[in-house]
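Excluded from the complex is one protein chain; the other protein chains are retained at their positions.
For chain A:
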């Protein structure tokens, strides 16, 4: 009997969750992609792994030189 009740409870939870997920509004993929592309374009210049460093002096991980200029 307990198995039956817990199966029922489980199925109730599963179905209720699906009701919630089915009810959401979905954006067209074209608009979602367009937002992603715009974000990338707006931030590309600050993406060092993508555009590199204009000078290695800005790179905090550049090869360390033995002397420092005072």
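Note that a contact is a pair of C-beta atoms (placed from the backbone, for glycine too) under 8 Å apart; a residue touches a chain by one contact, two chains touch by 3 or more; residues count from 1.
Criterion: contacts and distances are computed from a predicted model.
Trainee: Assign the chain not included in the display its UniProt protein name, restricting the answer to "Mitochondrial inner membrane protease subunit", "Guanine nucleotide-binding protein subunit beta-1", "HORMA domain-containing protein" or "serine C-palmitoyltransferase".
Mentor: Record says "Guanine nucleotide-binding protein subunit beta-1".
Trainee: Which residues does chain A use to touch the chain missing from this display?
Mentor: 4, 7-8, 11-12, 14-15, 17-22, 24, 26-37, 39-40, 42-44, 46-50, 53, 59-63
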